[in-house]
Structure formats: structure tokens, C-alpha cells
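The complex appears here minus one protein chain, its other protein chains still in place.
Order of writing sets the chain letters: A and B. Residues in each chain are counted from 1.
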Amino acid sequence: MRQVRLTAAAAAALLVLTAGACSSGGAGGDGGATTIKIAYQKFGNFTQADELFRDVKAEYEDANPDVTIELVPIEASQNDYFTKLALMNRSPSTAPDLMYEDTFMIKSDVEAGYLLPLDEHLAGWDEWDQFVEGAKAAGLGDDGKTYGVPMGTDTRGLWFNTEVLAKAGLPADWAPTSWDDVLEAARAIKAADPEVIPLNVYSGKPMGEASTMQGFEMLLYGTDDRLYDEDSGKWVVGSQGFRDALGFIETIYSEGLAPTPQQALDPNLGSVVSGEWLPQGRLGIALDGSWMPGSWLEGGEAPWPEWSEVMGTAAMPTQDGGEPGAVSMSGGWTLAIGAGTQDPDVAFDVLTHALDKENALRFAVENSQIAVREDVAAEPEYLEANPTTKFFSDLVEVTHFRPATSDYAQVSNAIQVAMEAVMTGQQSVEEAAAAYDAAVVDIVGEQNTVEG
Amino acid sequence: MARDATLAPAAPAPAAPALAAPGGRRLRATTTAVLALIGVCFLLPLGWILLASFDARGTLVVRLPQEWSLQNFAEVLTPELAWRPLWNSFLLSAGTGLLTVVAAVLAAYPLSRYQSRLNKPFLYTVLFGTCLPITAMMVPVYSLFVRLGQLDSLAGTIAFMAATSLPMAIWMTKNFMDSVPVSLEEAAWTDGATAMTALRRVVLPLMRPGVAVVFIFVFVQAWGNFFVPFVLLLSPEKQPAAVSIFAFFGSYGTVAYGQLAAYSLAYSVPALALYVLVSRLTGSSFALAGAVKG
Partner (left out) sequence: MATTLAPAPAGARGSAPEPGHRPRARRTAVRYLPLVPAVVLLGVFMLGPVVWSFYGSFTNAALTGRNALAPSFVGLQNYQELLADPEFPKSLWLTVLFVLASAVVGQNVLGLTLAMLLRSGAPAVRTVVSTLVVVAWVLPEIVASFALYAFFHDAGTLNALLGAVGIEGPTWLYETPMLAVILANVWRGTAFSMLVYSAAVAEVPPELTEAARMDGATARQRLVWVILPTIRRSVSTNLMLTTLQTLSVFTLIYVMTGGGPGTDSSTLPILAYQEAFKFAQVGYGTAIATVMLLIGAVFSVVYIRSLRPEVD
């Protein structure tokens, strides 16, 4: 650690000397010799990253007067965030030094040359041992080097409003064991009160990766099929599971068990679900993420003190209750360093500060993340932060990860297109699945696909 | 693009002379009724912005507020949310307007004053440029800006917006300049003044209202532009109001309708005010409207 600081100081000093000679590429700070630009998402109910980085900026600049931290909060829905971040990364003049990067984008962005390998820096960081292995793996590029330091991980499951379910005659410890159970519950809710939206499963392009992961993959990975065959390294096309998962989407939208397509295609749906529908009892069941309480906690964007009494959780069942009975998906976000950063050492130093134990604990608690540092996971504050922590942490046992390939981001888009075509009734399940297969062949090449 | 070229006053439509005829009264009543109906269709969406912005509990429906309030304005007119983006809009629009006017006046002078084989091809090319759907081509523009290292640069964005409004501005300026009699400059030339001096001392003062019209028209166009800064300006502190209001719409638009309307109103007022100004200018000094021949 001390060594890194020293190097950083030396680098900063060097920059002071050269700053006069060549004008620095970054936006000139207020007398700061080094400017570190941090890009992250700030949208709707998700303000935790913004709060964290604001404090990191203040603390770090206090301790290092020669460093200026420039915050670039990108106000965009998740899909638009990836677009904006890529647009920034594409040009050296705008590429950030540090960025809040979704794990599924890492491999693709590594291939694009946007990210800096961190292995050398990590070797000198004594806290790196605290990070759990599974989370570390999410930051790897195809070349086996680490490009992102995890900020937290998550799992997904069913959230339900017990008051809404009670009206439909469903118990507070509702625990579906198959897709049919879920559908039956949704139908019962609709029958009990047609005004209530029975079930929300994110679908379609506006919700972006949330549709693919919280929606589609939570279904697909509960069938016998997968998106990608890890052993052969090929993408699965034409599988029954894929059609069944699309069929589930078609069922809930055509039967009116889901939000209206217009509601579902609102890119702001995530905030609406957590901030309005669930607290107001307008939605019965939500297939959603472990981070939900983040906006309900005191200090969140939609505080809801009663949430822990009203909301229940259940694992998402597999299609027919087959082994292991439940399914979950895990993703997570990392901090990554831009390949073009003028000052890798300072950038890494800021990174270690932003993800030190104190800040990691804070982010895990405020954003209801599953901790990726062992020392944080052991903290009583983390464990007591919210009563669902244990439930979602335990889902790690049945969780799946998205295919770790650089093509994933594009395949994910094809999934969203297929979902939207089905939910809006533009295409039948068969047609949408066929269009998806064609799109995948286009993206990865015929030789990299396998019939499911 | 060409849309904005028409930022000239609505020609006060002269009343048809034949109203005294029998049946004219009934015709007039029908006409008025149809006009009123069309007017209502145009009014409803506009009315929403106006009324919802003063409504403490604004919804998507146009209605008289049950509770009039300035709360929405107080909530959105904060430095970070509105003032800085509005200031950026001003910088962007004023920069674009200035650059365009300077380039257009300079270019219009030789085109207006000298006969040359160059004039016609140049004017045709400019006219052609007026029509190209450049704003629909923001994808290659983005790539070009990456290559030029001008992404997220206010100066680069201003230069691009100036270039896209330049063809129309050159046409307008040249027409204004054509209407300044060349005889006035002849005195200056005999005194040995250069062309540029004549332009500055004689021509420009005479076409000041024309230049103002061109400037305002480019300014308003830049003020309202969303797509160009949306693609070319990335950091939040550089973004103009058009982009920041869109982010607001995405983040809170589906909940805070009143605030959205209030922000929209505050952002629109300068454009509307400048339009009124330009109508006055053209109305009194230049009978632009009468020149529509097509």
C-alpha cells in the first residue's frame, strides 16, 4: 500500500513538472496536478453510487491536495448508461479514468481496448485477499487478467407483497415450486383484485440487461437448457428451454398477469416497481433483485419503513420443480480503470480508497448488495442491515452466472428483442425464437453455435 | 434545418375582400367555428405544459390546478438541475449564432457584390447542403468527432451546429445584403477603402436588423436542438437544457409531471421571446414574409 502511495506521489510530482510543458488531456482541475475522472450511473432510485463517489471525492481530495477527482454521473437508464459509457470510452479525450462497470461488459470492453489490466497493481494491494474468489472471477478478461475490482454481487428471486397475496388467499410464506405455481398465484391475485398487477417480469428493450437477466435468464436457467454451453464454448440455439421461457413471457402478457406492455416498456419501470407499485400494494409479485431494499431503507430514494413486514421473499422455482428446485442469477458491478488513463497509479489508489473496507461496507448496506469482501461480510452492521440479506446470500448456492464471453452483450440485446416481440404480440414464440437463433448466428458465427 | 429558416413573421393574412357578399356572414361563422376547433386541438397539448407546471399535483391530463403553486418551479430551478444546463444552452446557442453570423456575413459579401462563375455553383452547393438530413446522420458525425478528438467539446459542437445552420444563414444574409444598394459603397471605394472596410462601415450598419434576424434564428435553432448535443456532449456539466431535461424526463418524468412541465416552460420561454423579437424586427424593417415565392 505504502509503495503504491509513493509511486502515486512520484507520478503526481512528475506530472506537476511536465504539466507546464504539455497541456494535460483531462479537464484542467482547480490547480490539481492530476485529474481522475470517475464515470458512473445515477438514475431514478439508484443514487447510492453517486453518494459514495461524492464522499470519496471529498475525502480523497482532502488527503491528496494535488489530485482532483472529477465526477461524471451519467443520468441514464441502464441500457443508455452502457451506450453513454461506450461512447465516452471510444474517444481518448473523453474516456474516464475510473468507471462503474457491469461485470458482463468487462470481456467485451477488454477486447475493445478500453480497460487497463490491474494485476500488477493488485499484487501490491494487501486487501485484495479479502475479496472472495467467485467475485474476483467476474472481473477477468478473456486473457485471464483482472480488469475490474468487484463492488458487490447480487442474486435474484421473487418479492411479493404479503398483503396483496393475502387477499388472494395465498400464505405469507408463499413458496412456489414450479412455474405453474407462480402463474396460478398470479391468476388468483388477478381474480381477487383486477386492479392489481399480479406479476412483474422485466421484458423488452427499454429495460435492457434487467430484462435479459432478471426476466429471461431467471426463466431459462430454470429449464434444462442454457444460453451457452460452457464445455464446448458454443452458444445454444433452437432449444426447448428458450421457447418455454419465451412462452412464459407470452402467457403472462397475453393473460394480463403482467403490467400493460406500455407500462412494461417504460425504461423507468425499475424505479416505479420499487418506489410506487410494491409500497402502494399495486403489484403482487416481482421477479427482481436482492438490492431492492436499497431504495426502501432510511436514506434511500423511496423510504418505506414497513417494507420488512409487508414484503415476503421466495426463491424462483425451476420450471417443473426439478433439481435443485430453485434458480437464481448473479451479476454485479466493478470498478475498472480506463486503458488510456494518464495516471494508472493514482487511479488505482483512488479505486482502493473507494473500495476499502469502510466504503465497501457502506455500499453493500446502502445498496443492499451481497458483500464481496470477507471482512465486510463478517461485519454485524452488514448482517443486520436488512432481514433479507441471509435469504439472498443463501441463493448463491443455486445461482448461475451469465456466459462470460465478449459476445454476451450483443446476444443479450437479441434476447430483449425476442422478448419484446413476444410480449407485444408482434411475433409468436416460434417466430421470435427463430429470429433469435438467426441473430445469434450473425453475432457469433454459425461454427460457434450448437443446437439445443 | 430548413424548418428554422422560416423563422419569420406570420404574414398577417389580409381579410378576404369578398365578405360583404350575401352568405358571407354564414361563411364567416362556419370558418370561425372550424378555426376555433383547430385552435383547441393545438391548445390542449400546450395547455398541459402551462397548467401542469403551476399544479401542485400535476398529472398528464390538462386541467385547472386545484391548488395553484410555484412549488414545481422552486423544485426544478436549482443550479444543478436547471441553471447550469440553461447557461450551457446559452453558451452553445450564442456561440453557434456568432460563429454562423460572422462566417455568413463574410461569405455573403463576395457572393452579393461580385459577379463570378464561382457564385452559382457555390450557391447551389450551399442550397444542397441546406436540404441534407445532417441531423439524422448523427452516427457518422459521432464517429468523425471521435476521430477529430472533438467529442464532448463545446467548441467542436458549436462548430458543427454552426456548419449545419450556415447554408441557410448564407442564403438569408445574401438576400439581406442584396437589398442594400451597392451605390452606397461606391463612395467608400472612391475614398480608397478596402472591401472589408466598406462591409464593416457601410453595409453592416444598414443591414443590422437582418443580421439580428439571422443571429436569432440560428440561436433559437441551437437552443432547441436536442439530438446533436445528446450525441456529442457527454459530461453532465457540459450538457444543455435540452439534454438535461430529457435525463430528468427519464429519471423522474413518469412521476413528477408538474416539475417536468415547469422545467419545460422555463426552457421554452427564451425561444418564444426571441421569436416575438424576430417577428418585430422583420415586421418593421424587412418585409420578409412577402418574399415567399417559392
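Operating definition for what follows: a contact is a pair of C-beta atoms (placed from the backbone, for glycine too) under 8 Å apart; a residue touches a chain by one contact, two chains touch by 3 or more.
Here the structure is a predicted model, which is why all the values come from computation and not from measurement.
Enquirer: Using the touch definition from the top, which of B:54, B:73 or B:171 touches the missing chain?
Expert: Hidden-chain contact among the options goes to B:171.
Enquirer: Would you mind spotting which of B:76, B:162, B:218 or B:256 touches the chain that isn't drawn?
Expert: Hidden-chain contact among the options goes to B:162.
Enquirer: If I consider the whole complex, including the chain that's not displayed, which of A:39, A:105, A:283 or A:385 touches that chain?
Expert: Per the contact definition at the top, the residue touching the missing chain is A:105.
Enquirer: Which positions on chain A touch the chain that was left off?
Expert: Answer for chain A: residues 79, 83, 86-87, 89-90, 105, 108-109, 111-114, 204-206, 260-262, 265, 267, 406-407, 409-410, 413, 417, 420-421, 424, 426, 442 touch the chain left out.
As a working rule, only the chains that are shown with their structure count from here on.
Enquirer: From the mean C-alpha coordinate of chain A to that of chain B, what's the distance rounded to whole Å?
Expert: That pair's centroid distance is 42 Å.
Enquirer: Which chain B residues qualify as touching chain A in the complex?
Expert: Residues in contact with chain A: 142, 145-146, 149-153, 231, 234-236, 244, 247-248, 250-255.
Enquirer: Considering the complex alone, what residue numbers of chain A touch chain B?
Expert: Touching chain B from chain A are residues 27, 43-44, 72-77, 80, 84, 87-88, 90-94, 266-268, 271-272, 275-276.
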